[in-house]
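One chain of protein is taken out of this complex; the other chains stay put.
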Amino acid sequence: MERPRHQGMAKNTYMRWRLPLVCLLWEVAMIVLFGVFVRFSPEADAHWEEEKREMNLTSDIENDFYFRYPSFQDVHVMIFVGFGFLMTFLKRYGFGAVGFNFLLAAFGIQWALLMQGWFHSFKSGKILIGVENLINADFCVGSVCIAFGAILGKTSPIQLLVMTLFQVTLFAVNEYILLNLLHVKDAGGSMTIHTFGAYFGLTVTRILYRPNLEQCKDKQGSVYHSDLFAMIGTLYLWMYWPSFNSAISDHGDAQHRAAINTYCSLAACVLTTMAFSSMLQKKGKLDMVHIQNATLAGGVAVGTSAEMMLTPYGSLIVGFICGIVSTVGYVYLTPFLESRLHIQDTCGIHNLHAMPGLIGGIVGAITAAAATEDVYGKEGFIKAFDFTGEYQTRTPSVQGGFQAAGIVVSLLIAFAGGALVGAILKLPVWGDAAAENCFEDDIYWEVPEDEESEAYHMHNPDKPASP
Amino acid sequence: MERPRHQGMAKNTYMRWRLPLVCLLWEVAMIVLFGVFVRFSPEADAHWEEEKREMNLTSDIENDFYFRYPSFQDVHVMIFVGFGFLMTFLKRYGFGAVGFNFLLAAFGIQWALLMQGWFHSFKSGKILIGVENLINADFCVGSVCIAFGAILGKTSPIQLLVMTLFQVTLFAVNEYILLNLLHVKDAGGSMTIHTFGAYFGLTVTRILYRPNLEQCKDKQGSVYHSDLFAMIGTLYLWMYWPSFNSAISDHGDAQHRAAINTYCSLAACVLTTMAFSSMLQKKGKLDMVHIQNATLAGGVAVGTSAEMMLTPYGSLIVGFICGIVSTVGYVYLTPFLESRLHIQDTCGIHNLHAMPGLIGGIVGAITAAAATEDVYGKEGFIKAFDFTGEYQTRTPSVQGGFQAAGIVVSLLIAFAGGALVGAILKLPVWGDAAAENCFEDDIYWEVPEDEESEAYHMHNPDKPASP
Partner (left out) sequence: MERPRHQGMAKNTYMRWRLPLVCLLWEVAMIVLFGVFVRFSPEADAHWEEEKREMNLTSDIENDFYFRYPSFQDVHVMIFVGFGFLMTFLKRYGFGAVGFNFLLAAFGIQWALLMQGWFHSFKSGKILIGVENLINADFCVGSVCIAFGAILGKTSPIQLLVMTLFQVTLFAVNEYILLNLLHVKDAGGSMTIHTFGAYFGLTVTRILYRPNLEQCKDKQGSVYHSDLFAMIGTLYLWMYWPSFNSAISDHGDAQHRAAINTYCSLAACVLTTMAFSSMLQKKGKLDMVHIQNATLAGGVAVGTSAEMMLTPYGSLIVGFICGIVSTVGYVYLTPFLESRLHIQDTCGIHNLHAMPGLIGGIVGAITAAAATEDVYGKEGFIKAFDFTGEYQTRTPSVQGGFQAAGIVVSLLIAFAGGALVGAILKLPVWGDAAAENCFEDDIYWEVPEDEESEAYHMHNPDKPASP
């Protein structure tokens, strides 16, 4: 059971008291805060019968549950299986990928229910939650999963929990500014989730820069079956992305349209990813890293505009471009960012979320600015952009301007927040591993004996197989 | 192709005539019984147009299919992928885990449609089935999958089919007593599925006690990738549990509320599981066994109360406690049960289903007893507990008492039934393997050559790699 080769590690990664303490204290805090603040929304409350009468609903099927629950479950799968398994591509970090993602998401959704609740569902001292809140909490945590991709393999579970605490908070603030103050549309979160999450994570990883990470370059690769595990993540993200982008759109045509646009964008993205993956490699072979990641960029990039009248061919164009941008990013930009800017981005979130997220914000701004009553219909136009109340007189071009402002705000909060959180995570109390132990599960996990000795043998062919 | 190391096995595991005979005869019996008894419910029958008029429904969307089908599919995934893959953690029993689970569940749902149909959907000589029956059949089979967890790796497929036949029958009886005679609420099955299934399985494995199982202790472990396969099962169970607990609740607020409560309980459970997994291990490392199993205990434990006004913070508290109880169970109780009580529980269902199931029953009883018209609203109160007809005058505290009685009945039937079925399975005609061949796929499966020889090599480092 002794693993002498780790005895020499420089850092204290002993989690026995620190991790339990953080988990238990924070969960107790959640219970107290939920006890004080969180109650059921009218559609989930046993008083629903009375509510139904008041709202003049004739059938239980009008409950928001039936409009959104299937999409919620798809989003839920994306967060836990999608992101979790996408990150299992590393040969010896599968437990950490799927396990830590599980941990941070499970904590994050609770904290997000509170943070987003205070901003958006707060009524007479209580946060009233329904299925839409669950989706939004999953969305918020999605941005943390994205940031996790940048620092995958290099942080302790406590650091991840600390990051989640801060990032969820900042996410909620940013989201409030965009959706409520700027009155921006962003149903699929190109700005709030992807741009914010990715630049936040990239800033954090920049600050946590490890100069000696080269030594474990071999552990940053995949093995055959770990690439197949990662494809499970990829496909679930790809297949359910139409649900993601339509999950919180308005009932009816908006949800319907968002799903179609996303479906189209993603389909186009696969073809350009394959094309460039082959083209940019000397031998013309396809690279699993691109297929696992860049094929998803099309979903990111219609996050803002999918519920608008982007049209199917517009979606194809967006997907076409993003497959190229993302694949080129993996080949040229990621090495550049690492060597020149010291941004060590394990999963390449800059290519999958940051750039496509920015493109998504811009496409959203243009699509909004180009909206006309002719295309949307008189009622559809007002409904699509919620041009009611104090926004009654806002024009599409003004809306486009605000959408663009939303991108800038998201970037600013991501950079500032990432810098702050990166600095906090740099404190030497969180139990992160030394560079030579990065990307290795057995720092934080009980790893089964046999296979590991086999793996050890595989990577050290000069050593004998027998322990 | 010859595997000399198995030639010396003491028992006859030859399945060639026995397994086909059982499968074919039983399936013929199913066809005959379905032919005599099973027809479509009015909502699935081509006479639906007339039915719609009669029930004054204005739209096809009022068909129960649209209320429940998405939840049904989630439950279906839990039974076949969730349980199937959760049990693939063993290094050489993946085929048996996922394959036998497939077999017993496919048989079980047919038999459950009949058994539950006779008790609950029998009208003028016919069982009328709709989507709710499919869900209930999956639920019933869920209890068999749970029991399978206790005896995983130690039984022949015929034994599993025999167990399924009896367990489904007893499940239906127990369910009838609880739901119809005691008028107990148990939508997510803390009592009917988990408590019953787990104590039934534990009794069976106790009776099938194998004194020499120690010899294959090494095969009871996992390898790196088998742990990742198991995480697929875990995550699908975890993600879809809100659908499980809400699948057969009343339309509208009850389904909505059950999903939210379950979501909350499961989230809390992950944090306490991680905390105690780290705390109870000397080196503070996380154990995959706990993450794969104890994180799910929160879903089990709100099975009865999720559709009640448990409230989100109540759910967090339940999840908090169950993550702890379950993890502690894995560390201390499972070894104790094995060494002292001779209960060999392969998957630790005592920790994941038995104890959390009991807690779930108790929480349900308390929540029911604490119900007030103030909290539920006048109509909501009656609807939630179905206090109509002969139960019009039942009070919450009386309901709480009946709920508690439901736990006791489930336990009694589980123990008695498990003892009976265990005795039947002990008969030397079912083709189970000798102790030294337990937890090994190649007793009942054609296993691909290469990998196995590799595995063989791995476990026997003193042998050369070449065959």
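All chains are identified by letter, namely A and B, in their written order; residue positions are counted from 1 within each chain.
To be clear about the criterion, a contact is a pair of C-beta atoms (placed from the backbone, for glycine too) under 8 Å apart; a residue touches a chain by one contact, two chains touch by 3 or more.
Predicted, not measured: the structure shown is a model, and the values here were computed from it.
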{"item": "Candidates A:28, A:173 or A:260 - the one touching the absent chain", "value": "A:260"}
{"item": "Full-complex contact with the absent chain, from A:35, A:312 or A:401", "value": "A:312"}
{"item": "Those residues of chain A which, in the complete complex, touch the missing chain", "value": "61-62, 66-67, 70-71, 74, 91, 221-225, 227-228, 231-232, 235-236, 238-240, 242-243, 251-257, 259-260, 263-264, 266-268, 270-272, 274-276, 278-279, 281-288, 291, 295, 309, 311-313, 316-317, 320, 375-377, 379-381, 383-384, 457-459, 461-462, 465"}
{"item": "Missing-partner contacts on chain B, residue numbers", "value": "14-17, 19-21, 23-24, 26-28, 30-31, 34-35, 38-40, 43-50, 52, 59-61, 63-66, 69-70, 73, 76-77, 80-81, 84-85, 88, 92, 94-95, 98-99, 102-103, 106-107, 109-110, 113, 129-131, 134, 157, 225, 229, 232, 442, 444-452, 454-455, 465-467"}
